[in-house]
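Note that one protein chain is taken out, while the other chains of the complex remain in position.
Let's look at subunit A:
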Amino acid sequence: MNAKRVDKIATAVIYLLVGIVILILVALLGFILITGLPHVTWSFLTSPASAFNAGGGIGDQLFNSFYLLFLTLLISFPISLGAGIYLAEYAKKNRVTEAIRITIEVLSSLPSVVVGLFGFLLFVVQFKLGFSIISGAIALTFFNLPLLTRNIENSLNGVSNLQREAGLSLGLSRWKTVTKVVVPAALPGIITGIILSAGRVFGEAAALIFTAGQSAPVLNYANWNPFSGDSPLNIFRPAETLAVHIWKINTEGIMPDASQVSAGASAVLIIAVLVFNLGARWAGNYVYRRITASK
């Protein structure tokens, strides 16, 4: 066989493989959306779940998913930003830094079930936080930190050294150069990373089953006192998220319309994750245009 032929065959194989991947993806999404979307109505999205009767919704679970996501990002973003800045801008190339990097690497490859069990033993049991949003948010933070930190570090590393030299040579201190020149220049990448990680967090179930719990107590959306038991804002209440709800219905759901609820919830979950993924690109570009074109 001559080189040209090999090249042609290799190209064909690659196209075939790519085609298969796309096909699987489209089939999967199509299946979930086609079976699920018919059940998605406004009342399905807003009414609470029902354990025994047909007609339950996913309102509380949807709220829980977003609230948990918000809290997780609230905790993990500042930590990741600090760690990312340290690693990209200040850490010397030595053993300690290397060890930190490897630790992050290992942490990022921990199965989420393990993270969940760890969260269960430490926060739920040891710290007596119980099955609660805060336990879940901390577990998700562990899950999210390594990837977000790496993303921020990479985004900062992507900013050319010429930019740092420009800042320093203008008489900006090191810290100001980092915060006012390098971080803004890296912002589009950072935003994209946050939103992508939001998608992962939003769809996560395993780490939450043992931490945020599998029950959705009745919530009173008029109660804004975060310390009261039925307030949606209370971070010490158990909170079943959408992904956990899907898992639960499919393992022990006894309502007559379990499969419809599951299909509808899956469709909503998939759409949310897709929106996060597409939104990430858009937001990154938008932020980039905003900073570069000034007020």
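Couple of notes before you dig in:
Going forward, a residue touches a chain if its C-beta (ideal position, glycine included) is under 8 Å from a C-beta of that chain, and two chains touch if they have at least 3 such contacts; residues count from 1.
The rule is short, and it goes like this: contacts and distances are computed from a predicted model.
A single chain of the complex does not appear, and UniProt lists its protein name as "Phosphate ABC transporter ATP-binding protein PstB", one of "histidine kinase", "Methyltransferase", "cytochrome-c oxidase" or "Phosphate ABC transporter ATP-binding protein PstB". Shown as candidates are A:163, A:231, A:250 or A:277; the residue that touches the absent chain is A:163.
Here the missing chain is touched by one residue of A:58, A:181 or A:194, and it is A:181. Touching the missing chain, out of A:50, A:173 or A:285, is residue A:173. The missing chain lies against subunit A, touching residues 92, 160, 162-163, 165-173, 176, 180-181, 184-185, 288, 291-294.
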